[in-house]
Every structure is written in C-alpha cells, then in structure tokens.
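A single protein chain has been omitted; all remaining protein chains appear in their positions.
So, chain A:
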Amino acid sequence: MAPMGPEGMPWEQYLVDEMADTTEFASEGPHTVCFSNAGVNNPWRVVGYTNMTEEVALHEEIGEFIHVDAEGSDDKQIADIADLLAGGNCDILIVSPNTTAALTPAVEDACEQLPVIVFDRGVETDCPVTFIHPVGGYGFGIQGAQFIADNVDEGANVLMLRILPGVDVLETRYSAGRRILDEAGLNVVGAEFTDGDNANTKSIVEDYLQRGTIDAVWMDAGATAVAAVEAFEDGGYDIPVFVGEDQQDFLQKWNDLDMTAIAPTYPTYQWRTPIIAAVRILAGEPVPGPEWVLPQPAITQETLNNFIDASMPPLHYAMCGCEEMPNYPQAWGGVQ
C-alpha cells in the first residue's frame, strides 16, 4: 500500500485517506501548544522528544511550547492535563498517554475545552481530532519474522527475545512474530524475557548456545541486540540471522560483521507529526483523522548505508527523519 502525502517525508505521510475537518479551530497566531508527555524515560523517547522540540523550532506560528513530563506515572499525567486545562493558556493539547485506559477520562475532559491530538499509545475514545501512530506492533513483528522465514530452512531453531510481558505494543509484536514463525514450520527454541538488560540478554543467549544451535534470533526491540550478537561473537559462533531495530549500535554491528539482518522500526519521526498536525489544525486546514496512520518502514540490507552514522550515540534511533533538520546532529547528541 503506497502512503499518501509528500514523497520522502514519511512523518507527513498517511496510509488511511480520511480527513478530519478543523475549520472550527482556526485562530490567529502565535499559538500556545501544550504537550502532556508520558515520560522521557527511555532512549526512544529521548530521541523522539528531541525531534519534537526541533520541529517546534521550525514553526514561527508557535509562540509558546509548554511541555509537562509525567515521568511514567498515570496519576501525574492526569494531574498534568488537569493543570494545563485549568491554566487556560493552551490553544491545543498534544497527549502521549502513559497507559491507555487510565488516561482516557482525562483526554475526554480535555476534548470538551480545546482540540486534542493523541500520539504513540492510544486512548479509548475518538474525541481527539486525530490519533497519530505508525502501523504498529503487528507490522513490526511480521516484518522481522517474515525475514527470518525467508532466510532460514524449515525446522531451523529460532530464539525469541522479549523485553517484558504485558505491554500491548510488545505483545502484538510477539504474537504476530510467533505466528509467522510457527506457520513457516520453524522451531522456536525459546521465548525469553530480558528486562531490556544487556547483561541478562547476553547471559540468556550464552545459555541457549550451550544447549544447541541457534539459526536465527528474533527480538521485540533492539536496545539489547548488540549484546545478543556479542554472545555469538565472544563464544566463537557464526552470527545467525538477526532481527534488531534501528538503534545506531545495532546497525553498525550489522555492517561491521556483514550480518544477515533486518531492522523493523517504530519510527521516532512520529514525534514530529503532532506538531505539524497542531499547526495545521490551528490554521483550520484538514489533517488525516480520526486516525493518522504513519508508514513504518524497516531498514534492510539495501537501505542500511543510508542510516549508518558513526557520529551518533549508540542508542540513537536512526529512523528519526531528523537528518535534514537544522540542529542535526548536535541536538541528538551526535558529534559534528
């Protein structure tokens, strides 16, 4: 399915052709854009939030950008949203919810007062003007598992590594991946939780290597992918087919070791989109809605070189759509 929108700018593209009318929100600038953020508590959100602030800097119409960080707490985020509404300064509210069910009532309250944009994780109401998100967990899981199925023989041993149970986007990645692997007749030797910890990941892979061969590794997130690769490297084993993610360290490892690999992404460029949407909504221009589904490309051998940048930090998410922005790479922690 070809995305609609400007070529080469996936953060402005959309997959579902349905527009939300926003003429009622048109107003004179400069605007105050408020953002209630679930947290900046992992490298993915650090990169994403940097994308967002840099996007804000591109728009003169935005007079003030108010960011409140919920630090990963539902309670704090509910209070944050109430405070922003009570303050009365916001022209539009962007919400990246910490959890879906808990934040739904707060978002509903906000909808009654001003236009709301939700992105990343969703809420159980369609009152926001638009809900911005990439294709999602199933797509992520399928891309990686299909790559494995295409590159190993039937009956091959696959190790699945997961961060932790009970997070919806990760569960969907796993269930989709698992289904593809099972249907392809592959032997899933284990599905282990790593807690997203490098040392844990490396230990688990070492343990599996002592018990038998591994022909492919599927991961639901790539932050610990390099540790998993190192377990093979340090033990003197051939590196199997690998599913990582778009973190710089994994991409570089992939290139250095000439691995057979793929990097599905949950693109951090989705943090640019809410700002673009906010500006359009306040200008009364239509935006994709009630859902703005962004494309979610995977990095493959063919495109790998476009994303490798040794000057960026190890956990920089390469699918950031930020390379052309004015303060790249310093703002993202890279060296010029």
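FYI, contacts are C-beta pairs under 8 Å (C-beta built on N, C-alpha and C of every residue); 3 or more make two chains touch, one makes a residue touch a chain; residues count from 1.
We take it that contacts and distances are computed from a predicted model.
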Query = Can you pick, from "Molybdenum cofactor biosynthesis protein MoaE", "Putative monovalent cation/H+ antiporter subunit A", "1,2-phenylacetyl-CoA epoxidase subunit B" or "Autoinducer 2 import system permease protein LsrD", the UniProt name of the chain not shown?
reply = "Autoinducer 2 import system permease protein LsrD"
Key: Option from A:H31, A:R121 or A:K202 whose C-beta touches the chain left out   = A:K202
Key: Omitted-chain contact residue, chosen from A:A227, A:V293 or A:M319   = A:A227
Request  = For the chain that's not shown, point to the residue among A:D74, A:E108 or A:E192 touching it.
outcome  = A:E192
Remark   = Residues of chain A touching the missing chain are 40-43, 45-47, 164-165, 190, 192-193, 196-199, 201-204, 206-207, 210, 223-224, 226-227, 230, 234, 236, 249, 313-316, 333
